[in-house]
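Yeah, one chain of the complex is gone here, protein chain that is, but the others are all in their spots.
Letters A, B and C mark the chains in the order given here, with residues in each chain numbered from 1 onward.
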Amino acid sequence: MDTKVIKSKFPIFKNKINGKQLTYLDNANSSQKPQSVIDRISKFYSNEFSNIGRSVHSLGVTATNRFEETRDLIKNFINAKSREEIIFTKNATEAINLVAFTYGEKFINKGDEILITELEHHANYVPWHFIRKRKGAIIKFAECNEKGEVDIDKIKELISNKTKMIAITHLSNVTGAIMPVKKIVDLASEKKIPVLIDGCQGAPHLKIDMQELGCDFYAISCHKMYGPTGVGILYAKKKWLDVLPPYQGGGGMIEDVKKNNITFPRSPTKYEAGTLQTAEVVGFSESIKFIKDVGIKNIMSHEKEILEYGLEKIKKNNSVKIIGDPKNRGSIISFTIKGIHPHDIATILDEDGVAIRAGHHCCQILHEKLGIPASARASFGIYNSKEDIDVLSDSIKKCNKVFNT
Amino acid sequence: MDTKVIKSKFPIFKNKINGKQLTYLDNANSSQKPQSVIDRISKFYSNEFSNIGRSVHSLGVTATNRFEETRDLIKNFINAKSREEIIFTKNATEAINLVAFTYGEKFINKGDEILITELEHHANYVPWHFIRKRKGAIIKFAECNEKGEVDIDKIKELISNKTKMIAITHLSNVTGAIMPVKKIVDLASEKKIPVLIDGCQGAPHLKIDMQELGCDFYAISCHKMYGPTGVGILYAKKKWLDVLPPYQGGGGMIEDVKKNNITFPRSPTKYEAGTLQTAEVVGFSESIKFIKDVGIKNIMSHEKEILEYGLEKIKKNNSVKIIGDPKNRGSIISFTIKGIHPHDIATILDEDGVAIRAGHHCCQILHEKLGIPASARASFGIYNSKEDIDVLSDSIKKCNKVFNT
Amino acid sequence: MDIKELYQEIILDHGKNPRNKNKCEGFNKNAKGHNPLCGDKIHVYLKIDKAKNVEDISFEGEGCAISIASASIMTQIIKGKEFNVAKKILEQFLNMLKEGSKLSINSLSDDENMTMMSLSGVKRFPMRVKCATLAWHTFINAAEGQKETVNTEK
Partner (left out) sequence: MDIKELYQEIILDHGKNPRNKNKCEGFNKNAKGHNPLCGDKIHVYLKIDKAKNVEDISFEGEGCAISIASASIMTQIIKGKEFNVAKKILEQFLNMLKEGSKLSINSLSDDENMTMMSLSGVKRFPMRVKCATLAWHTFINAAEGQKETVNTEK
């Protein structure tokens, strides 16, 4: 894969950061956008914009078509069974909140158990915490081992006849561990427990196939997939969407409105209240095309190469401690440097134009487990090259120099 | 005001619709976007993009600053007391859901009353319906008179010591009636009842001043203010934000996360879960600047002129029945034509490039009251001219011709 | 394109003076259809015998010229036909609206054919296709005894 060609499609890389070329290694946080996505949004607003669904006029029809075509595109991209299973949300966080709230309202009662892992992002814990509070449910945390993985046995152990939901990340945004989601889904379906997968880090970096995977819910964050901000996707099996109550109420998601009662249509309409993120969704269609053009298999093998090069290179620096060593790892390297706080690392790297993230990465439970308040994280995407790793590695050495460590 | 100059700033008007110039009269649904807004989004993605709040690197700092500057801009635009009172949501619908859910959870109990009006958009009814269902509350509808207004006396009559919320539209999106919101707020504060104002049609067309108005909550839809899709604003008095529980859970909105408990920060952080609509919010800053440059007073007087010209012109056509005759009217004309269904009107108008909306405009309660299933609606904005009205009027005549009425 | 291609005389006529707009006597099946975005509502009544012949069919409801005309035309065409034939007609009708293909059903008279064809203008107005198909989908639901209201908003 020629990352030069790919980088040239992302206008952000034409900018200088502190006088340096940008080395963008904060992809697990959010990814940059190719020109085609940016242009699509501009074009949509300039030539095709109107509110969708509600209008009979030509602009309304065009906008609605472009919007619904994107739903089809996504359906095909993730191989969902039907387009009704694709719901647009504000972000992945909202997607998980939607499930936690509607499923929780209907199916979780006092004493019921929700099974998550110590790897979860706050987005896949806080919504369940709300249900715990409201319903008197219990949250069980499957333990993370010293490799930064959660063994499927740890999940098996925790399943009981009170387990009403298993909610797990596809790919840890800290250790990079890729979870055995297919096995977990198979295990859960034997016991008829629904599984929600937080696919924020899975969808941009792995081949995903809903019908093969068989999970009940899958949450996606479009801005991490080279797409616009403001859109997330909830994939949900139709059987759930048929029985779960609506989430937010408003225009578009109603069937019949009377003073004493209101009825609701089917999915996806039922879950899409108010004016949607028209331009963002249409813009996202170009992200999907971009990913398909490069090819998800090429992306996977390229990122694996970068990851391995990165691990090797960084391990050479003795002051650096890499977090976790999962067998199956996505393109994420979190690390600490002896004697230097991650924030200071990020600041020093930034002077060299290297953008990484420092903090707990919305994973306080995991950081507490690791016994550190924060870590530094380099996460790779489609446009990253071995040169980027070299810059990172040199810049880490500079940290040692500045701090005399 | 020179609408030619203004129109030239909106690229959509360079397009032909069915071979005709676009006469866009669907502004109450959504407004078109000026070039400056479109360009700002492109520029943001091209030069400044990164996730906000969470990153120490330069792009993160820039993006965060641009985002938070927009919050300040909005605070000043609506004269809120503090920036903490401005919360970004997905749309106005979400803003109202946020209030209904959090306020409802905490303060509404069985038998309590929520007072709304027959003019309300589904966005300001369905969320209260959910609370009614969950809490066993009662919704009372203040009656709309034959002029399409709700008299303040009708509201007064319905207030009881069980009233826990008054939720009213600022400007009806069907009849155009401007509600006496200040008087209602004063009335309610005497009785210590909070007031939520659905400002979707108010904010783009009227001067709004939160401190003068004194309401507790005000919901805004950015895409109706010449801004991007995907963003809404909830204004809420700080005293509420301090006591209400959080809404959606996830990254960014937490303070301390433990396995057995989670604590939350203050507003606005508390209410902004997950990755926000960074590009959209930053883009919206240009909409505010655009409105300020034209001047809200100029907008108001211009739209009044267009409205009056429109009412006069359309009234001349005897087959047309204009819905409502409120004393205080925003730039909206809903109408029916004898013997022609609104959908057919919209289709015929569309052939002339005239975009109006046909349907119940998310106001089924009102349409039932009016005894019609649907109406046609022309709604005006900053770029509309008297010529647009002339085109509309001619096109309506064409409806009569096609249907031989 | 001329708007008159959509609003042909025959459609305006059926829209203004719909045929079989009532609750037909002795109906043994019925179903409701709804297009929530525009408010079109249709209630189809059906008298179908054991051999699956549509003995009688009628409708009630309110909507735009296209949906009312389409419902009216449907009742006229379907009445007296076998259910299987009716289904075939619907299939071809949908194809006509979606792909512009011609009708080719032996059991339709020239007159019936022409009447059906008057709805072909709808094809160029994608947002109105739902109006034209609402009654037909509701008819199928009635015949097959599905309980759920037909909802064209999907």
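In this text, a residue touches a chain if its C-beta (ideal position, glycine included) is under 8 Å from a C-beta of that chain, and two chains touch if they have at least 3 such contacts.
Keep in mind that what you see is a predicted model, and the values were worked out from it rather than measured.
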{"item": "Among shown chains, those touching the left-out chain", "value": "A, B"}
{"item": "Absent-chain contact - pick from A:239, A:343 or A:386", "value": "A:343"}
{"item": "Option touching the unshown chain, where A:148, A:194, A:326 or A:359 are the choices", "value": "A:359"}
{"item": "Of B:72, B:212, B:255 or B:312, the one touching the omitted chain in the full complex", "value": "B:255"}
{"item": "Chain B residues that touch the omitted chain in the full complex", "value": "53-56, 60-61, 64-65, 84, 254-256, 265-266, 269"}
{"item": "Sites on chain A contacted by the missing partner chain, in the whole complex", "value": "18, 339-344, 347-348, 351, 358-360, 364, 367, 373-374, 398, 402-404"}
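The rule is simple: only the chains that are shown with their structure count from here on.
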{"item": "Chain nearest the overall C-alpha centroid of the shown protein atoms", "value": "B"}
{"item": "Distance from the mean Cα position of chain C to that of chain B, given in whole angstrom", "value": "38"}
{"item": "Centroid spacing, where centroids are CA-atom means, of chain A and chain C in whole angstrom", "value": "46"}
{"item": "Junction residues of chain B, two or more chains touched", "value": "18, 343, 347, 358-359, 364"}
{"item": "Shared-contact residues (touching 2 or more other chains) in chain C", "value": "37-38, 127-128"}
